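Heads up, one of the protein chains got dropped from this complex, but the rest are sitting where they should.
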Amino acid sequence: MLTALILLTVLMILGAFIALESKDLLSGVISLGIIGFALTIIFLVLQAPDLAIVQIIIETMTLVILIAAIQKTTREDTSDEFDAKKVMIWCAGLVFIIVFLLAAIKAFQHMPAFGEPTLRMAQYYIDNGLSLTGASNLVAAIILDFRAYDTLGEATVLFTSVAGVVVVLRKMGRKRA
Amino acid sequence: MILFILAFLLFLVGLYGILIKRNLIKVIIGLMIVEYAVNLIFVLVGYREGGTAPIEMLGQKTFFVDPLPQALVLTAIVIGLGTTALMVSVAVRIYEKYDTLDVRKIRKLRG
Partner (left out) sequence: MTGMTPIVKRIAQLMVPSILLLGIYVIVHGHLTPGGGFAGGVLVAGCFALLTLAYGTEEMKSEVFKWRASLLESVGIFIFWFLAVSGVVQGSYFCLNLISKSNPGIPFNLFSAGNIPLYNIAIGIEVAAALFAIFITVVVLKVGEKS
């Protein structure tokens, strides 16, 4: 099972490289779909069925929205010529990424090993979830009874993003003469 | 531990896309990759070896995986779609106003 997870994560990294380096934007967006579907299989292997249902449908709708955006704008990525400023940006970016990776390796050595989490908060929810709320689905009991305030905040964020999308795409802009 | 490092490598690939790429759609794709990697690291933290999904059924043993990271990631996925839709709509308006999607040229022109 560990080998299946490692293979799927390597597939996601390869898909991410293809999505960022391709010249045609449409093939880049379809590679993003590969990453989303591999993430769904990883969620199913890690015993999280609620997340798999949500992830697969939201992945499909994100693909449709991105393809509509490409249809309204250009289709080719023509802005990657090689000049002197690009070499400087590359060096600075690579230095930052390597420093970040070394700091993260040191930080991940202090976390508990994979497969034995410390269940200080969740042990109370697992033991008393069914008797206190009466719901069999523990994830639904957590997001709707123990922590319902966070769900209210999430509904507000979704509402605000819909209002933002409608406002941005409403009025006609000034065309340059 | 190797799984955490691989998921963090995915995060770094997305970060490379945000910092170095010049097309606006590539920047949006990089931000989405960062969001996928963060959700993956959350669910990897809460996995217990030999546990099952956290649904209680009649007469079965109760050895579950950690349900708390799953509850946090469930709302994070839906919010990710909202922010992606907002970024895409802003990119469409920028193209309609400046006629290009290159971040160097958008700085130079004044509409």
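We call the chains A and B, going by the order they appear; numbering starts again at 1 in every chain.
Going forward, a residue touches a chain if its C-beta (ideal position, glycine included) is under 8 Å from a C-beta of that chain, and two chains touch if they have at least 3 such contacts.
From a predicted model like this one, the values you see are computed outputs, not experimental measurements.
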Residue of A:L20, A:I42, A:I126 or A:A141 in touch with the missing chain, whole complex considered | A:A141
Using the touch definition up top, pick the residue from A:I53, A:L101 or A:L119 that touches the left-out chain.
-> A:I53
Considering the entire assembly, which residues of chain B contact the chain that has been omitted?
-> 53, 55, 58, 74-75, 78, 81-82, 85, 88-89, 92-93, 96
Positions on chain A where the hidden chain makes contact | 49-50, 53-54, 57-58, 60-61, 64-65, 68-69, 72, 130, 133-137, 139-141, 143-145, 148-149, 151-152, 155-156, 158-159, 161-162, 165-166, 169-173
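Simple rule for what comes next: only the chains that are shown with their structure count from here on.
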Mind pulling up the chain A residues that touch chain B in the complex?
-> 2, 5-6, 9-10, 12-13, 16-17, 19-20, 25, 28-29, 32, 35-36, 39, 42-43, 46-51, 54-55, 58, 61-62, 65-66, 69-70, 72-74, 77, 79-80, 89-90, 93, 96-97, 100-101, 104-105, 108-109, 111, 113-117, 119, 121-122, 125-126, 129-130, 136-139, 142-143, 147, 150-151, 154, 157-158, 161-162, 164-165, 168-169, 173-174, 176
Using the touch definition up top, name the residues of chain B that touch chain A in the complex.
-> 1-10, 12-17, 19-23, 25-26, 28-30, 32-33, 36, 39-40, 43-49, 51-57, 62, 64-68, 70-71, 73-75, 77-86, 88-93, 95-97, 99-102, 104-105, 111
